[in-house]
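Below is the structure I would like to discuss, written out as structure tokens.
Only one protein chain is missing from this complex, and each of the others stays in its spot.
Coming up: chain A.
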Amino acid sequence: MKVLYFAWLRSKIGVPSETVDLPADVTDVAGLIEWLKSRSPRHAEALANSKVVKVAVNQEHVPYDHPLSASDEVALFPPVTGG
């Protein structure tokens, strides 16, 4: 699965994207975020406050209970501030 990071999530984690093998017991967005936190202290720090982490799956905003499959493109980012 491809996971993309934007804005300060990208700066904190240190990479714009990574390809991960999703463990079988991770089935939704909330599970993915919990699992990502275990990957490194940088991940844990960046994702510590999930209230400020927004998620898009295949480029659509989704809630944390959205189901995931291995072919999804998942993006994690802070609330948007364009315009």
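Just so we're on the same page, a residue touches a chain if its C-beta (ideal position, glycine included) is under 8 Å from a C-beta of that chain, and two chains touch if they have at least 3 such contacts; residues count from 1.
We adopt the following convention: contacts and distances are computed from a predicted model.
Visitor: Using the UniProt record as the reference, specify the protein name of the hidden chain from among "Molybdopterin synthase catalytic subunit", "Flotillin family protein", "CRISPR-associated endoribonuclease Cas2" or "Cytochrome (Ubi)quinol oxidase subunit III".
Guide: The record names the chain that does not appear here as "Molybdopterin synthase catalytic subunit".
Visitor: Which candidate, A:6, A:35 or A:64, sits in contact with the chain we can't see?
Guide: A:6
Visitor: Using the document's contact rule, name the residues of chain A that touch the chain not shown here.
Guide: Considering the whole complex, chain A reaches the absent chain at 4, 6-8, 11, 56, 59-61, 75, 77-83.
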